[in-house]
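The block that comes next holds subunit A.
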Amino acid sequence: MARKTIKVDSLARVEGDGGLQVLMRDGALESAQLRIFEPPRFFEALLRGRHFSEAPDITARICGICPVAYQMSAIHAMENALGVQIDGAVRELRRLLYCGEWISSHVLHIVMLHAPDFLGCQSAIELAREHAPLLQQGLELKKVGNQIVAVLAGRAIHPINVRIGGFYRVPTKNEVRELRAPVTAAREAALELVRWSATLPYPDFERDYTFVALRHPQEYPLNSGRIVSNRGLDITADEYESCFEECQVHHSSALHCHLDGATYLTGPLARYTLNSDRLSPIAREAAASAGLGPVCRNPYRSIMVRCIEVLYACDEALRIITAYEPPPRCTVPLEPRAARACAATEAPRGLLYHRYTLDGDGIIQAARIVAPTSQNQGSIEADLAEFLRGHLSLPQFELRQHCEHLVRNHDPCISCAAHFLKLEVLSR
Partner candidate 1 sequence: MALSSEDSGTRLASAAMVPRIGRILRRHRDAPGVWTVEIGETDPGVVPCAAGQFNMLTAFGIGEVPISLSGDPRDGTRLIHTVRAVGAVSRALAKLPQGAPIGIRGPFGTGWPMHAARGHDVLLLAGGLGLAPLRPVIYQLLAERPRYGRIMLLYGTRSPAEVLFMHQLEAWRRHLELDIEITVDHAGAGWHGHVGVVTTLIGRMGLDPVHTLAFVCGPEVMMRFAAAALEAAGLPDTSIHLSLERNMKCAVGVCGHCQLGAAFICRDGPILPYARLRPALAIREL
Partner candidate 2 sequence: MRTVTRKSRLAVWKFASCDGCQLTLLDCEDDLLALAATVEIAYFPEAGPMNSGHYDVSLVEGSISTPAALEHIRAIRRRSTHLVAIGACATAGGIQALRNFADAAEFAAAVYPQPEYLRTLATSTPIAEHVPVDFELRGCPIDKQALLEVLAALQAGRQPVLPHHSVCIECKARSSACVMVSRGSACLGPVTQAGCGALCPAYGRGCYGCYGPQEAPNPAALSARLGALGVGAQTMRRLYRTFTAEAAAFRAESERHGA
Partner candidate 3 sequence: MESLERVLMEQPFFTPLDSAHRAALTRYAEPAQFPPGAYLLHENAPEDRFYLLQQGRLALQVHVPGCGARRVQTLQPGEIVGLSWLIRPYRSSYDAQAFEPIRAIAFDAARLRALCGADHDFGYELMQCFMPVLLQRLQAARLQLLDVYGTLL
């Protein structure tokens, strides 16, 4: 009865506190688990009794890596609840803000967290020694992403300018124009990054994922669109909870999200595969030149997809910056009313769903938030299982490295995940 365990107590280069445990018996895989040590923070409980206007600032605190995503899902859900629709320059500014977050969040993952896996380094620090130009370029790019968020909303982490109905203050034309030079340079750097990503060695590993992402009639999805899949799903956010369910899996107290009883994947691979036709020409061409087809099922290649998305975000940001005219009003008047409403937006790591119930005074009665990582956890574990089945004979150290790389392919944000998932796996 040979029993083997691969245990990673603390995963490096992922956001948040998580581990990995793989159990094998008699040369066969028994279980592969992503373990989450993040303490629960009870956001859905503490949102109750708060005013609707507080939701963007409070939910931003779920995650310091993608606060804009939380703010965006919250404002759209609240605006749906209050029956307002925001268009024009304010909508464009929100998109620009989201582009900023995509750039910094993606580049952080690409260069500092994920690249070391491909380049044989242990850390971003080591990367700084061995691949200084890459790190330097990554830092420059990330800075531009942060700069966009800071100019539009005060600061890169937990920005303060987003409100239901618009912004507290819209930037002047000059302030936005000053982003033009750095974002233009960033677009060049992103193009370089795409080319660099094409040179990395990718294992031949494909999975038949169920991809889920937003899809918009014209845009590569950020703030809006219908929720679609490559298996025929096509719903509005309001219908999310009737199709997706969080269920308790037997090996842990974690809640995994299932679509029609099966695991699915959100995030760059899904977004790209379902929306590559919506990319801007420059991003589409870069993807083609890098050899990335319209569909990508190889999770290792997610780094390429992220590079394409960074390029797209720079390009899209530049378009918005160039066309920007300050709106006459930065916000619209809001009347609280009793309502229940939902929204989903595309966080860097994938679909982020919010649902709120408000009373007549605009006080939150119930909240439900489903983060991308909780949706992807099942797929990540399935990736591990799939890989391990073919490679159980590898030395333990190498297995461990591979497993960690597999997890990092999906840029799991455990900080986010933990607020809605379980926290501790029973150890044997």
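Candidates were picked such that all candidates are chains of the complex that A comes from, given by their letters.
Methods note: a residue touches a chain if its C-beta (ideal position, glycine included) is under 8 Å from a C-beta of that chain, and two chains touch if they have at least 3 such contacts; residues count from 1.
Everything numeric here is computed off the predicted structure, so don't read it as measured data.
**Q** Tell me which of 1, 2 or 3 touches subunit A in this complex.
**A** The single touching candidate among 1, 2 or 3 is 2.
**Q** In the complex, go through subunit A and note every residue touching candidate 2.
**A** Its residues touching candidate 2 are 10-17, 38-46, 48-51, 54, 57-58, 61-65, 67, 104, 108, 112-113, 116, 121-126, 128, 132, 135-136, 139-140, 142-143, 146, 153-158, 160-161, 163, 167-169, 248, 253, 255, 413, 415, 420, 422-424.
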